[in-house]
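For this depiction, one protein chain was excluded, whereas all remaining protein chains were kept in their positions.
Which chain is which? They are A, B and C, in the order written, and residues in each are numbered from 1.
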Amino acid sequence: MRALAKRKPGPGAELIEVPAPRPGPRELLVRVKAASICGTDLHIYNWDAWAAGRLKPPLIFGHEFGGTVEEVGAEVRSFAPGDLVSAETHVVCGRCFLCRVGRAHVCEKTSILGVDRDGAFAEFVVIPEENALDNPRDMAPEIAAIQEPMGNAVHTVLAGEVAACTVAVLGCGPIGLLAIAVARACGASRVWAMEPSAYRRDLASRMGATEVVDPGATNPLEFILERTEGEGADVVLEMSGHPAAVTQGFKMARLGGRVALLGLPSRPLEIDLANDIVMRGLTVQGIAGRRMYATWYQTRELLASGQVDPKPVITHRFRLEEFEEAFELVRSGRCGKVVFQL
Amino acid sequence: MRALAKRKPGPGAELIEVPAPRPGPRELLVRVKAASICGTDLHIYNWDAWAAGRLKPPLIFGHEFGGTVEEVGAEVRSFAPGDLVSAETHVVCGRCFLCRVGRAHVCEKTSILGVDRDGAFAEFVVIPEENALDNPRDMAPEIAAIQEPMGNAVHTVLAGEVAACTVAVLGCGPIGLLAIAVARACGASRVWAMEPSAYRRDLASRMGATEVVDPGATNPLEFILERTEGEGADVVLEMSGHPAAVTQGFKMARLGGRVALLGLPSRPLEIDLANDIVMRGLTVQGIAGRRMYATWYQTRELLASGQVDPKPVITHRFRLEEFEEAFELVRSGRCGKVVFQL
Amino acid sequence: MRALAKRKPGPGAELIEVPAPRPGPRELLVRVKAASICGTDLHIYNWDAWAAGRLKPPLIFGHEFGGTVEEVGAEVRSFAPGDLVSAETHVVCGRCFLCRVGRAHVCEKTSILGVDRDGAFAEFVVIPEENALDNPRDMAPEIAAIQEPMGNAVHTVLAGEVAACTVAVLGCGPIGLLAIAVARACGASRVWAMEPSAYRRDLASRMGATEVVDPGATNPLEFILERTEGEGADVVLEMSGHPAAVTQGFKMARLGGRVALLGLPSRPLEIDLANDIVMRGLTVQGIAGRRMYATWYQTRELLASGQVDPKPVITHRFRLEEFEEAFELVRSGRCGKVVFQL
Partner (left out) sequence: MRALAKRKPGPGAELIEVPAPRPGPRELLVRVKAASICGTDLHIYNWDAWAAGRLKPPLIFGHEFGGTVEEVGAEVRSFAPGDLVSAETHVVCGRCFLCRVGRAHVCEKTSILGVDRDGAFAEFVVIPEENALDNPRDMAPEIAAIQEPMGNAVHTVLAGEVAACTVAVLGCGPIGLLAIAVARACGASRVWAMEPSAYRRDLASRMGATEVVDPGATNPLEFILERTEGEGADVVLEMSGHPAAVTQGFKMARLGGRVALLGLPSRPLEIDLANDIVMRGLTVQGIAGRRMYATWYQTRELLASGQVDPKPVITHRFRLEEFEEAFELVRSGRCGKVVFQL
């Protein structure tokens, strides 16, 4: 089969031809129909410090995908060939304390698809039955794929109150864009989005943001305080990892409010804990992955009911052969979610 | 001033002329612009057992209203003449354990407007400053009035998870109708409504119910089980007090699900606690009043953002002189919310 | 091996000799060291309506046990021969919505050990690896066994706030007794216990009850209201299933308080929902099983730290041959937990 792989340490990737993998007794072999590019994939492609420290090439990367079951292992009970599936990309141990008390998304033995084991930028991928999620057969494969990052958005938004709350979304990459729509669908009264890319600000409006701010032109903190009579937003969703956004994010939240952090700052930041968090009585939530598997069912309901339409977020489609162009586009930020169609 | 009063025990009411009340130092005198009829008012009008046991005539009744501040007591700080206000109708002691730990809505010393003290079916009403809620000046007074019952709906819906949940609403009186819209606005994926009155079933659809069922024609429990592959609804909102609805309501909820009870059955009911509640792991919530005052702020946000449009619920308007016709209509059930315009 | 079995429908049981079971690839064969008698076992022994409707003899019953691993299936990774294990007795499907969102304890496909599949009143029992919980090797097997019912108590007590709360425990069978100790250990300020058996009232005191009431001599509702200046207990734990206890239980809770129902009334009861639950703003929790597996870890911590000492609850020990005497004793109520030693 064809696959996009990192064959050795260093930037870039190669389109290779390898034998298709074989499913174990409790695994599924899935024929990938659509696989989308995550920020993590760009880190891998660029071979940044994180990638260099974590990955062990050779590796087929990519983890957001939708595809049809091609073959099932002997002990698989819930799936049959032809099913259209998505996948939770955290393959967890299932035996540790964290897995057994409902925190599998932070299992220390997590093996991530496309990071720690071969992934989905390929014609076929193997996943554990447990990680597979069923979809309606008429769902577009790219929508099946996008449920994974949409799950991050759902997890972040629903990690606390959001109904009848004002919300600030800092950073409008695909997850930020989806978070705007999820927040609105779940009752957020006003959603203000901050994003330097004009392309993504336009998408933010389409996803339902009440107002969209260019932090290069308008001070986001002042904007939020002005909109809220100086009180701040009930909920702040930090989805950029950008130092200024994170630092301002704490100050942007209403006293006693909630700040959910999904974005990953690339280095330690100076935080004024006393004035920004302690005395303001904030709750700060680190958000990792998706709740396994409550988030997936919530995502499914929001899609099936039509309350969230993720389609505008998918802006570009490529063939696997066009991977250089695709990654270049992701790097530019002039896109929403970029999908490989197989 | 003119006022609709219960002058002595017994059915009916009288339109009387009395001196307007005077506000105390921490009270507001409000010129009532719109006052809507609650089920409680019908109980008072009909003089049922509850009313006979609770009320001490003479009494001006009515408690859902919107009006403009006419005069403020000497110590009032937050309001000025001309403000358009609504009122929380539970006047609480503020000193007891319940009031001081955030459960003022069940304060044992509650005096209810229009039940325990003179109410709002009158040209003027006096309320404590603390109970007044400010509104935009351009809000229609009848919308100001309807926030009180909408608050019951908001309290019920948001007493637990609702985003990405399926919801069954049992009973589509005005609060049930508003609960449909609130649940949808807060992310409920599907909302099924049960209501015997064709008039109200039509309103339920307009308020956003996914499907509406006539319990006289279709078994509601079977309907819900069929729609959910036998699993039941995530959330059941019981808003009728009808014995069959309550009994079926518990069986209609998904295992581990939530049943919120707002409707008041007129007599004790046989409940199969072991099979319906204990072994099914349900959480059953008794819902009284509105959270003071979190619910009011939530209601305000849902209205101001346009996420909930309560207007279709207001179906009929009368002058105070037409009260007999108005109460007759409420009794018939061929209406949504009925409002007196003053 | 020897085993206590229900060979055919009808009261009683038989001590039989059968081949020891064999573990499947993901199962453990456990040599039972101690197995305690649950109320469910008495229902089975007595062959009441529930047992007649549910069980399919022949069946080895018994499900609360501690024992050493004798043999492990080929795919078992977490256990080895010699480990001292306890078992979660709900064998669940692992694939349904409920299992996958953290509500496995109400999985509809649950097969209960000793009810739906052969249990632990035997020299050997087979359990899935997933259901096994490891214990310190020096733990007494009867303590290993009692973690199962103690888990019910932990689940009930910790299903909501309990620290700095007043608590009423209705019914002092073994789970009620353990709930007293768990509530105290978790910060309950006063724990009042109600129990008709003098033997068990004495145990209730030993487990830490602040005061113990004989409902035959003192009206429990009046007692609680007197102790709380008429306000009621913050938390009511109903563990008897007795009609009067359940009915009074709702009235005994403080406004806005919590009532957890674990006891199973044998028939539907008349409940005054309007006055007892809705207008009082109560939260009523149906408690089934144990949270899988958070409850087990909580139980382990409470035992390991010495905060809860369950030993006084274990009052009698028998050999399997003495089963008639053992069941007679359980039926009498003049005991705490009764254990078979093997």
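To be clear about the criterion, a contact is a pair of C-beta atoms (placed from the backbone, for glycine too) under 8 Å apart; a residue touches a chain by one contact, two chains touch by 3 or more.
Only a predicted model underlies this, so the values are computations on that prediction, with no experimental measurement involved.
Across A:I287, A:V308, A:A326 or A:L342, the single residue that touches the chain missing here is A:I287.
The chain not shown here is touched by just one of A:G24, A:P196 or A:P265, and that residue is A:P265. Along chain A, the points of touch with the absent chain fall at residues 97-98, 103, 105-106, 108, 231, 241, 246, 255-256, 261-274, 277-289. For chain B, the residues touching the chain absent from view are 77-78, 95, 97, 100-102, 292-294, 297. Where chain C meets the chain that is not shown, the touching residues are 154, 158, 162-166, 185-187, 189-190, 297-299, 301-302, 304-305, 307.
By definition in this document, only the chains that are shown with their structure count from here on.
Once the centre of each chain is set as its mean CA position, chain A and chain C turn out to be 42 Å apart. Residue positions 297 of chain A are each in touch with at least two other chains.
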